[in-house]
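One structure is given below, encoded as structure tokens.
Omission of a single protein chain aside, the complex is shown with its protein chains in their original locations.
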């Protein structure tokens, strides 16, 4: 019987910050917040904080968002490792071209275990869940049969590694959208803000919305100054969404 | 019974070329070839073709490739419309971040018809093909059942359009990798050369390799000067590949 | 005496459109407008125009802007050839990373002629213009002297081409920001809209603003449906600016 894979997201890397020498400026903030302020001030060399309204890091970053000086957010980056994501959702996520991805290969790695991501709309109904998992089982059974059948038909191929790759890449065609995938996802804070702004919105697909909200929580812990304008709320169906006054409707 | 979708690729747009006024230079080439030569000569204002070895457009473009001045290839673009592609293949293609894509939505458009892309390795064996199509049928049946079941469970949602979207986006989770997708794909000629160089190579996945070779053929007709260094050969298994001396191994 | 270089911008390439076969849909629009509508409809296969409010190309493109479906604007591209631009302005323009540029080289091409771009704020005052051009003359004279002096100091370098390049790349260090440059600039319509939205705004530098407004005029002729939301107005100082309801303040 197919196993239900749970979403797991971990922050595996973010940018630190070492203030360069010969700069007479200090700030009290996370590494990411400091780096953003440093880059912003470098454009005007306002190291002495001439504007009292932007003297704290929090206020400075808020000012950056107010005036739309978004490029300075690009200097700080963050990397997540995601497990328990469906292949249809990873397809959608990888359309975000400003990120870098390294994804578990279905061509190289056999899908021995049937591990699937079940949509909330299915999970809350026992009958639908059963139907869903049965359908997954049929697909994984067909995958196994195809794997065997195709490797036999490539029996003349002397290279065993190549033969298995050919079998896997053809057999995976019957695997479902809900098959679990895992991947590393890196981007700068401007890209993360854009991803969260689009995908944590109410009308996003529930799975990608859950990922966006979960990523936001990790980033709010790691770089609070750059993500604190987002607020998370609970929808009628129990799901969560997030939005910020700096995210435009479109 | 599931229908086998055939690959169809059409070139729907490419860049034309209007020589600016006050430039004393002529060339005999396709629009794309002319634009590439124009951009290359604009860097040095060699409108009088001082080098006899690069006086033809063909020779000039070859020289661009020789010296690796690849940015000038970026001024000319091409757009393809692809039908009969599997969702697992489109997932792989959309990792090419220098292209722009507009893809048929599984969330918004119902998958009433079971149309699937069958790998060559399966198609050549009647028993495997039957097994493959049966597995697809089971998946599409489950999709239909889930669509009905989920829309019922969202019966309290007054907005019918939203209700159907919620049902479709959850139900599509059981659709297979081999489900047909269709999309528009645009990129400049440098991006197309990179895509073809990587994906028309022998060890690429057979489906993406077929797409890369087919795109190459269309581009060789439309902009011969920029793609004529690629040659297409037939592999032992009947598939095709393409390569060029300007594509590095890695 | 230094010559005043005048701004000249010409559209040298844009995307054409050939409707693919087997699509039962027609539109009456420019190539770029048609391509945008085609890509938008391809996401939902609404070839039969089910929504009467978006049945014309103009209304469809306006709807795209309304809902922020900006990626479909990326399928159509345009290339400009710009002359009479200052090097400080080209520095600013080339920060727009979604464009491709091919620029006249100061390292390879000697700056024999003193051709400079004079800011409006200077041009309107005879005394300042004279001072400006004299300063340019001094710079170009120093350039000539350095060119000679450095080539002499590289006399031991047997390769004459290399010797001259070394002299030019060092001597150009004294050339002014206002030195004329020329370049080819290509981007898709989403990038052009972003460039114009940012650089045709009131507070942009007057030179880049003039370039943005001039580009807009060319694009409004070539692809009216995609740029007609921008309106051009004259500022108190006689300069022009452009804005659109779809350009956010930031």
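Labels for the chains are A, B and C, by order of writing; each one numbers its residues from 1.
What we mean here is this: a contact is a pair of C-beta atoms (placed from the backbone, for glycine too) under 8 Å apart; a residue touches a chain by one contact, two chains touch by 3 or more.
Since the model is a prediction, treat every value here as computed from it, not as a measurement.
The omitted chain makes contact with just one of the residues C:17, C:101, C:192 or C:227: C:101. When you scan C:1, C:67, C:131 or C:160 for touch with the missing chain, the hit is C:131. Shown as candidates are A:27, A:76 or A:90; the residue that touches the absent chain is A:76.
Residue C:167 is the one among C:167, C:185 or C:200 that touches the chain missing from this view.
Contact with the omitted chain, checked across A:184, A:201 or A:247, is made by A:184.
Within the set A:3, A:100, A:233 or A:248, the residue that contacts the chain not displayed is A:100. What subunit A contributes to its contact with the hidden chain is residues 10-21, 31, 35, 38-40, 42-45, 71-72, 74-77, 79, 81, 100-105, 108-109, 182-184, 186, 188.
Interface residues of subunit C facing the missing partner chain: 86-88, 90-91, 94-95, 97-98, 101, 106-107, 116-122, 124-125, 127-128, 131-132, 134-136, 138-139, 142, 145-146, 149-150, 153-154, 166-167, 169-170, 172-179, 205-206.
One rule holds in what follows: only the chains that are shown with their structure count from here on.
Taking the mean Cα position of each chain as its centre, A sits at the greatest distance from subunit C. Note on subunit A versus subunit B: their Cα superposition corresponds to a rotation of 180 degrees, in steps of 5. With each centre defined as the average position of its C-alpha atoms, the distance from subunit B to subunit C rounds to 29 Å.
Taking each chain's centre as the mean of its C-alpha atoms, subunit A lies 25 Å from subunit B. None of the residues of subunit C touches two or more other chains.
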